[in-house]
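The other protein chains are all here in position, but one chain of the complex has been omitted.
Right after this comes chain A.
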Amino acid sequence: MSTAAVVTGKHAGSLRGARLPKWAPLAIAAVSIALGLGISAAAGLHSKIQWALIAALLHVVGTYGIAARVEGRRQAKDRVATSLVWVAFLLAVVPLASLVWSTVRRGVKVLDLYFLTHSMGVVADSEPGGGIYHAIIGSLEQIGLATLIGAPIGVLTAIYLVEYGRGRLAKSVTFFVDVMTGIPSIVAGLFILSIMLMLDLQPFGFAGSLALAILMMPVVVRSTEEMLKLVPNELREASLALGVPKWRTILKVVLPTSIGGITTGIMLAVARIAGETAPVLLLVFGNPFINNNPFEGAQASLPLYIYQQYSQSAGSPHAFNRAWAASLTLIAFVMILNLAARGIARWKAPKTGR
């Protein structure tokens, strides 16, 4: 059969073709890396990025060449696609892993219970000691208040858009939510700052919360909207057909069905604002002392603390260590939030009971 001969190459009439052994991709990768290192050494290239790129290129080309010889063109393309996916995966994971690794390595130097429970009150930026208690308090209060404002407004807006919104008002709300998504954090900070200046107020934590709430709202609206759209219309109709009013249907059927996803969305929005520095710098200003009252006086926050330890300590290694430890704390905080969101999503997900 002539067509079969074209498809399978050497083994005319057979469904079986030659296959590379399972270890082949790994072997090709190892050889590529070795060659990449060798070429770099020979040519006197010192950058790690250069040899890694050479290795990646060799891997892809080598895979195609070898596979095309042994297995045929179609399988070769398949293998190239697979190796491209792997290269892309590594390119994405390497920076992430290296970021986490260097933060952990440098962060653990001063991170201990003392560090978490003391402020910078009487410690100069260039000296050892001190801690981030005041920044943790500030961050928690500012983020908490921002969430209290931003999450309900965001969720209610999404409910309006999905369940009630028709016509021009809904379209313009959607448009402005999209615009808000693109607001740079510093602009949100400047907006609140202009109000603060009009009212002649001094920096305080709640002002930061307001700016953070502005940044948080569009994220919550978008994610909640998507989650509400996922609730099948049949459930709404089933409830309406039982003679349940629409608002109760939303409250008792639609929201419980999607609560897992909505919570995840809110948590991700919280994680997003937890790292904001610019508006906090403008509105909360920073404060080495513990200030428990978010409504009066300057406060600290974790990202702001990191920034100020780095920029205002004139290169003191102690301040650098503290900045890294605070970074690690912040990453851990965001990670715990994400894990909590996943836990809630799994706990609240509709159950099948099977």
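The criterion applied here is as follows: contacts are C-beta pairs under 8 Å (C-beta built on N, C-alpha and C of every residue); 3 or more make two chains touch, one makes a residue touch a chain; residues count from 1.
Rule of thumb we're sticking to: contacts and distances are computed from a predicted model.
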Name per UniProt, for the chain absent here [options: "Superoxide dismutase", "NADH dehydrogenase subunit M", "Serine/threonine-protein kinase RsbT" or "Phosphate import ATP-binding protein PstB"]: "Phosphate import ATP-binding protein PstB"
Contact with the hidden chain (one of A:T63, A:S185 or A:S239): A:S239
Candidate in contact with the missing chain, chosen from A:R73, A:R105, A:K252 or A:R346: A:K252
Absent-chain interface as seen on chain A, which is shown: 166, 232, 234-245, 248-249, 252-253, 256-257, 348, 350-354
